[in-house]
Each structure stands twice: as structure tokens, then as C-alpha cells.
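Written out below as C-alpha cells is the structure these notes cover.
With one protein chain withheld, the remaining protein chains of the complex are depicted in position.
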Amino acid sequence: MIFGKIVGTVVSTQIDEGIKGKKCLLAQTCNHKGEVNNNYLVAVDLVGAGVEEVVIISQGSSARQTEITHQKPVDCVIVGIVDMVEEHNKIVFKK
Amino acid sequence: MIFGKIVGTVVSTQIDEGIKGKKCLLAQTCNHKGEVNNNYLVAVDLVGAGVEEVVIISQGSSARQTEITHQKPVDCVIVGIVDMVEEHNKIVFKK
Amino acid sequence: MIFGKIVGTVVSTQIDEGIKGKKCLLAQTCNHKGEVNNNYLVAVDLVGAGVEEVVIISQGSSARQTEITHQKPVDCVIVGIVDMVEEHNKIVFKK
Amino acid sequence: MIFGKIVGTVVSTQIDEGIKGKKCLLAQTCNHKGEVNNNYLVAVDLVGAGVEEVVIISQGSSARQTEITHQKPVDCVIVGIVDMVEEHNKIVFKK
Partner (left out) sequence: MIFGKIVGTVVSTQIDEGIKGKKCLLAQTCNHKGEVNNNYLVAVDLVGAGVEEVVIISQGSSARQTEITHQKPVDCVIVGIVDMVEEHNKIVFKK
């Protein structure tokens, strides 16, 4: 999985039935410290993530292994909100 | 999912039976503001997207989780037309 | 799907049973105008593509959604030959 | 599969049920000599990997072909700890 930072929301009304009604968040990919880079994804939220939170993003067919996304044309989901990242015994990110 | 901008159409008559007859659009990948970069995709349209619209693109096996693309050799579909993108409480894209 | 240009053939006799006998073409990825870049793929041909033709390439598990590649270790197929690409109401590629 | 170096752990309590309780390690991708580059992944550990170890990482749907990750929204697992890498008859990495 990769790291992302939630930076907003994406609104789409003319959308495939399989995604309709799901919360589509705007995520900017980031490193393990929450430092963003210039890549934006539309991710379906599974865990109640909010703006500015650093999250864990799962992609591809694995993004469909949940009740909400099963057999839906979704290739990107937020599977967790990061509380803390520890690197070489130092805390490098804390919520 | 990623963002794309519809910029045209792709015509192919000598095409696999599984894709024949489906609307193949030319999408340029873009960021959340609709600013395009130099990458072009052929995407099957599921939602009636038109030229200049910013869309949500789903890829890989997830692109087959729709009635139109089920068990077809399609790895890229347009699942939604973006109405609005909000980033850090500001509207950064509006249709 | 992405665009590719057929530039040659790949010959392999010591090859997995699942691919043996299939036509493996050398494709150079390209943009929507057929302008090649420096990336080469080995793609199984499904549509009778020939050298110098610009084609549509499907990848990943979607590459197996055809009779020829079903349950074979193939992750890249040519699903269509491009006749024409139209961008912003201008024809930018024609076979 | 690719090479990664374990550099820490990722803690997430608000996490999808399918991943809850699994050991999520912070892996930095690296080359075959264990020289890291600037890309960080969250990987589920299957083999008891520890910090500083160089590991083999499997991604995508293949990451779910284990008892621990079967039908879970996991797209990245550690499938092996590298003992030794030999390149052109020279040992270039040893645990």
C-alpha cells in the first residue's frame, strides 16, 4: 500500500452506478512523513478519513476486497488512517 | 482512480470482438484542477463523457466491473464526470 | 489502454506452454499521434497487426479476457489497430 | 517481485477490518544490493521480517494469494527475507 494525504473531495453526479453514493476523496500521494508530492488520486473512503489526515491507500483489484467496493469499478480505496510511523526507532509521523 | 480530460476519439475497425462497438475516447491524464500532462489513454466511456470534460478513470481489472466491460479486454474506463473538486476548502475545479 | 507502434517481432522457442505458438510482436509505446517513446513491450497480437501500424494495447488481467489468452501468462495484448485519432476536432493520426 | 528494506512500522487503529491486526511494516524500495531509493510502501509481513532486513515484496492481486491476506484489501506483502544475492557470480548482498 502507499501513503496519501487527504486534501479535499471530488463531486461527480454523472457517475457509474457502482460508485454512485460512495464518498470520493481527493488524496495527494505522500511519503511516510506525510510530505506530499505532485500526484493526485480519487479514492473511495472506507474508514471515515478527514482532510489533512495521512492515510493508507490500497489499489488495483485489492481495492475491491471490501463490502463497500465488492465488484465495483473502483481501483483505489482508503483502508486506514495513519496514527504513527516509526522509522529506525524514531517517530517520524504522528497524527 | 485518476483524473483525465477528454480530448478526442479513437477509431478502430480492426478491433477485438470484446471491444467492438464500444465508445473509445482519447483521454489526456490531468491533475485535480484539470491541468493536463503529456500522457494519453484510450478509455471506454460508461457515462456519456464529452470533449473537454474532466473525468474519473478507473484502470486494471476494476475497469471490467461494469455491465459494458464485463469479461472484455478493457483495462481503462471512464466511470464519472467531475462536477467539482474542492481542495483545502477551496473550489479548485468546476465544470 | 495505451497506444503502441508495431516495430518488429520477438522469437522465443524456449517459452511457456501457455504462450507457445502465439504471435509475439515488438511494440514501442507511443502517443496518440503515433510518435514513439523509448519503451518496448512484447505483445500478443489478436487482430492481425503489422509493422508500422499504431495499435491499442490492453494490459494486466484484462489482457487475458480473450479466447486466445484466457488463463495464459500473458499480460499485454494488441486489441485494435488504430484507423484514426481525432483531437479537439482535428485529425491528428490517420492510418 | 521487487526488493525492499524494512525501515520501521506503521500504526493505524482506524483501519479496514480486513487488515486489522496484521503487522504493517514500513518498507523502502531498494535495489538488489539493498541500496534504498526514495519510495516508501506499507507492506503486510508474512515471514517475520525485522528492521534493516532486505526483503522480497509481492504486489497487486498476488499479494492476496496467502492465508493471511486472502480476500483482504492488501496489495503489498513481504514474501521472503533475502539471505543472499549473487550477480554475475559475485555475492553482492549478504544478510
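A few remarks follow.
Per-chain residue numbering starts at 1, and chain names A, B, C and D are given in the order in which the chains are listed.
Going forward, a contact is a pair of C-beta atoms (placed from the backbone, for glycine too) under 8 Å apart; a residue touches a chain by one contact, two chains touch by 3 or more.
If you're wondering where the values come from, they're calculated on a predicted model, not measured in any experiment.
Check C:I2, C:C30, C:A63 or C:V79 against the missing chain and you find that the one touching it is C:A63. Per the touch definition above, the residue from C:M1, C:C30, C:V47 or C:C76 contacting the chain not shown is C:C76. Taking the whole complex into account, chain D touches the unshown chain at residues 1-3, 31-32, 46-49, 56, 58-66, 77, 79-89, 92. Listed by residue number, the positions of chain C touching the unshown chain are 7-16, 18-19, 24, 26, 38, 40-43, 51, 60-61, 63-64, 71-76.
As a working rule, only the chains that are shown with their structure count from here on.
Taken over every residue number at the interface, the positions common to chain B and chain C amount to under half, indicating a different-residue contact.
Here the CA centre of chain A is 20 Å from the CA centre of chain B. Averaged C-alpha coordinates put the centre of chain B at 32 Å from the centre of chain D.
Multi-chain contact residues of chain C, defined as those touching 2 or more other chains: 61. Taken as a graph of touching chains, this assembly forms an open line, each chain in contact only with its neighbours along the path.
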